[in-house]
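For reference, the structure is listed below as structure tokens.
Of the protein chains in this complex, all but one are displayed in their positions.
Per-chain numbering from 1; labels A, B and C assigned in written order.
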Amino acid sequence: MRYSFLSVLKNGFTGQSGWKPAWRDAAPKPAYDVIIVGGGGHGLATAFYLASEHGIRNIAVLEKGHIGSGNAGRNTTIIRSNYLLPGNEPFYEWSMKLWEGLEQALNYNAMVSQRGILNLYHSDAQRDAYARRGNAMRLAGADSELLDREGVRAMYPFLDFDNARFPIQGGLAQRRGGTARHDAVVWGYARAADQLGVDIVQNCEVTGFLTEGDAIVGVETSRGPIRAGKVGLAVAGSSSRVAQQAGLRLPMESHVLQAFVSEGLKPLVDGVITFGAGHFYISQSDKGGLVFGGDIDGYNSYAQRGNLPVVEDVAESGMALMPRIGRLRLLRMWGGIMDMSMDGSPIIDRTPRPGLYLNSGWCYGGFKATPASGWCFAHLLATDTPHATGTAFKLDRFRTGHLIDEKGVGAQPNLH
Amino acid sequence: MRIPCPYCGARDASEFAYLGDATLTRPDPAAPDADEAFHAYVYLRDNPAGAHSEWWYHSAGCRRWVKVARDTTSHAIAGAELAGGAR
Amino acid sequence: MTSALNTFPVTQMPADGRYGPAGTQGVSVRVFDPPALALLAARRGGASALTVAAHATLGLALADTPRLTRANGLATIGAGPGRWLVLAEAPEDLAARLAPLAAHAAITEQTDGYVGFELSGARTRDLLAKGVTVDLDPAAFPPGAAATTNVAHINVTFWREPGDERFGFLVARSYRVAFARFLIASGAEYGIAFAHRG
Partner (left out) sequence: MSRLPSGGRVDRARSLSFRFDGKTYRGFSGDTLASALLANQVRLVGRSFKYHRPRGILSAGPEEPNALVELRSGARREPNTRATVAELYDGLDAASQNRWPSLALDALSLNGLVAPFLGAGFYYKTFMWPAKFWESVYEPAIRRAAGLGRAAEGVDPDHYDKAHAFCDVLVIGAGPAGLMAALAAGRAGARVILADEDFLAGGRLNSEVARIGDEPSHAFAARTVAELASLPNVRIMTRTSVFGIYDGEYGAVERVSDHLATPAPFQPRQRLWKIAAKRAILCAGATERPIVFGGNDRPGVMLAGSARSYANRYGVAAGKSVAFFANNDSAWTSAFDMKAAGVNVTTLIDIRREVAPALAARAKALGIDVRTDTQVTGTTGQPIGGALTGLAIRTGGRGGRLAADTLAMSGGWSPSVHLTCHHGGKPVWQEDIAAFVPGRTPPGLSVAGAARGTYGLGDTLAEGARQGSEAAGDLGFTATRPDLPATEDTPAGITAFWHVQGSKGPAFVDQQNDVTAKDLGIAYKEGFRAVELMKRYTTLGMATDQGRTSNVNGLAIMAELTGASIMETGTTIFRPPYTPVSLGVLGGHHRGKDFRPTRLTPTHAWAAEQGAVFIETGPWLRAQYFPKAGETDWLTTVNREVKAVRASVGMIDVSTFGKIDLQGRDVGAFLDKVYINTFSTLAVGKARYGVMLREDGIVMDDGTTARLGPEHYVMTTTTANAVKVFQHLEFCLQVLWPELDVTLASVSEQWAQIAIAGPRARDVLARVVDTGVDVSNEGLPFMGAIERTVMGGVKARLFRLSFSGELGYEIAVPARHGEALARALMTAGEEFGITPYGIEALGVMRIEKGHVSGNELSGQTSAGDLGFGKMASTKKDYIGRVMAARPGLKDPDRPAFVGFKPVDPSQRLRAGAHFLTIGAPADMAHDQGYMTSVAHSPHLGHWIGLGLLKNGPARIGERVRAYDPVRGNDFEVEVCSPAFIDPNGERLRG
């Protein structure tokens, strides 16, 4: 059923009685051409683009819980393409372009909202690093602006310009950055994929792999074995656990990242702001909650919850940056399990097991990648060659030394 | 999270720096397969959901590396010992 | 804002005097330069030999726990396995005095590395609760107990002195003003008196 002005109007008059399930709650079939494991944004986008761009329709997305129950449903929704390194930047810019056409492509309002992102800098060295990044963005066709202190003040006069421990000197702005409504992205892809015939199978946990020799030919699940021509993993924080079932050890650790939302408020923060002298980033949802986060907790965890030191660190940074939020209240905090790769950049590649493909290593930044990740993973699954913008995301780059280390902290996931 | 430092007693995890998997051993750089072995040592991780042996450095306390047995699903800590034995 | 921190800059030690509401004084702080201070670190495998030698030559009882022990004008504070800070009560050539231990330990001059803070008064523990993540109940942290830890993002080594509510702190010199600010921010509520080398 298409969403249109008319359909909304009609249902208004008929007591909202005409709506149909946004996607079918499919039962698994015995075999598919392609199985995508993981019903987060990436898995669903992959399925959608496999169907819409590559004409493959016999696809299942297997999700152990309900779709969007992983990181897609718990992230701070920031989208941007302000990356630095050549391996990354064109890919994220491609993602940005896909965001820009997403609502029309999906016939779903995912509230992609380009209200801008501003990364603050507090020293000359940081300014130059942002200039380097802003220039790299321009080289990739993205927009970027380097603002001075007054430029920042004009945007956000309520930041602490007068008494800061680390004075704000300026910021790198990407006006096309912003946020998208996280759950709606999941639902929109699911609905659009479903309409192209994709089976979305919830409450179906992959527990092992069907093999023929070295090759992967399907999966064992909590709802029985399912065969497949190809299997693609898009299980984010669970990557190591699932890959381990195929005998693979990944360059990955799972860490917890917390996020926070305040009570609802009248508009205060228009776009996204990131603090450059601590770990803190903030935006305001359309409902009015300030959505913010900071650093990962810094230890391996699958617990989907974090601890107070990071909560305090985030609040300290928030208060240092915008000291008028002291009387606002934190409403809820939660955690997600991050697939922290060893250089902080993702992997979209074949694996040593024929028939098994991997999409992971998104760290705390994969929401913005959702469209392009799905696009590139679909391309790889359909053609067995990497998409042009994702060629650097190789699994063997750690062996060859072609790392994509934006932060320059090396093989230490908790520092990325 | 409070880490039971064998020397200092239980302290908040924020006093420690985390390094991760403590089951890894630095390979012999002279071995013929040193490239492979170092790749595995530096990059590959079991990353288990459950019991995990891991390095924490008590940077704000005794400055000892502490090997902590912790469950990554519950964060429960089963024990901790100092690296390298007593000095 | 009624914060006492507004009364002095982040670049200067607070002036001697009282901070907080009139009429109350819960905590007194005395700031001092350690007369002499060194780090004694046992060499590889030498901890027990060092303990024996320290006892024999200087009468020092080096505890293998974070404790403070005193003998012959010296206090030793366990700072880690095989590591002790040795604090002299009066200025002296500590290096010379510790020299007999050199076979078993690395001795590193630290007299200038730290500034001392002595805290006392009825509300001392209430103040310290605001930064110290260690249980300071006398049952858990009796006189002589010591700890190295972070207080309000500042690394400190501290111990409890005998008698009522008296604690000694060693704070890295570059952090002394920051630590003083923590004390005043946390103690002003109870009234805090501040004095240098009092």
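FYI, a contact is a pair of C-beta atoms (placed from the backbone, for glycine too) under 8 Å apart; a residue touches a chain by one contact, two chains touch by 3 or more.
Keep in mind it's a predicted model, so treat the numbers as computed, not measured.
*Asks:* Just to confirm, in the complete assembly, which displayed chains does the hidden chain contact?
*Replies:* When the entire complex is considered, the left-out chain reaches A, B, C.
*Asks:* Specify the residue from the set A:Ile35, A:Met96, A:Val291 or A:Ile325 that touches the hidden chain.
*Replies:* Of all options in A:Ile35, A:Met96, A:Val291 or A:Ile325, contact with the hidden chain holds for A:Ile325.
*Asks:* Among A:Tyr32, A:Tyr108 or A:Tyr156, single out the residue that touches the unshown chain.
*Replies:* A:Tyr108
*Asks:* For review purposes, identify every residue of subunit A that touches the missing chain, sorted by number.
*Replies:* Subunit A touches the chain not shown through residues 3, 5, 7-9, 11-13, 15-17, 19-25, 65-66, 68-69, 73, 86, 89-90, 101, 103-104, 107-115, 122-123, 125, 127-136, 138-141, 144-146, 160, 163-167, 172, 181, 183-184, 187-188, 202, 262-268, 277-278, 284, 286-288, 303-305, 307-308, 311-312, 314-320, 323-334, 397, 399-403, 405, 407-411.
*Asks:* Residues of subunit C in contact with the chain that isn't shown?
*Replies:* Touch set of subunit C with respect to the missing chain: 1-5, 10-12, 19-21, 33, 39, 41-45, 105-106, 108-114, 126, 129-130, 132-133, 135, 137, 140, 152-154, 172-179, 181-182, 185-186, 188-189.
*Asks:* Applying the definition given at the start, please give the residues of subunit B touching the unseen chain.
*Replies:* Considering the whole complex, subunit B reaches the absent chain at 1-2, 10, 12, 17, 19, 26, 29-30, 34-35, 38-39, 41-42, 55, 57, 59, 63-65, 74-76, 82-85, 87.
Everything that follows uses one rule, which is that only the chains that are shown with their structure count from here on.
*Asks:* Using the average of all C-alpha atoms in each chain as its centre, how far is it in Å between subunit A and subunit C?
*Replies:* 48
*Asks:* Which stretch or stretches of subunit B touch subunit C in the complex?
*Replies:* Going by the criterion above, the answer is residues 7-9, 11-12, 14-15, 60-64, 82, 86-87.
*Asks:* Quick check on the complex: what are the subunit C residues that touch subunit B?
*Replies:* Interface residues on the subunit C side: 42, 44-47, 65-66, 78-83, 133-134, 147-150, 155.
*Asks:* Residue numbers of subunit A touching subunit B in their complex, please.
*Replies:* It comes out as residues 240-241, 244, 249-254, 298-303, 307, 309, 342, 398-399, 411-414.
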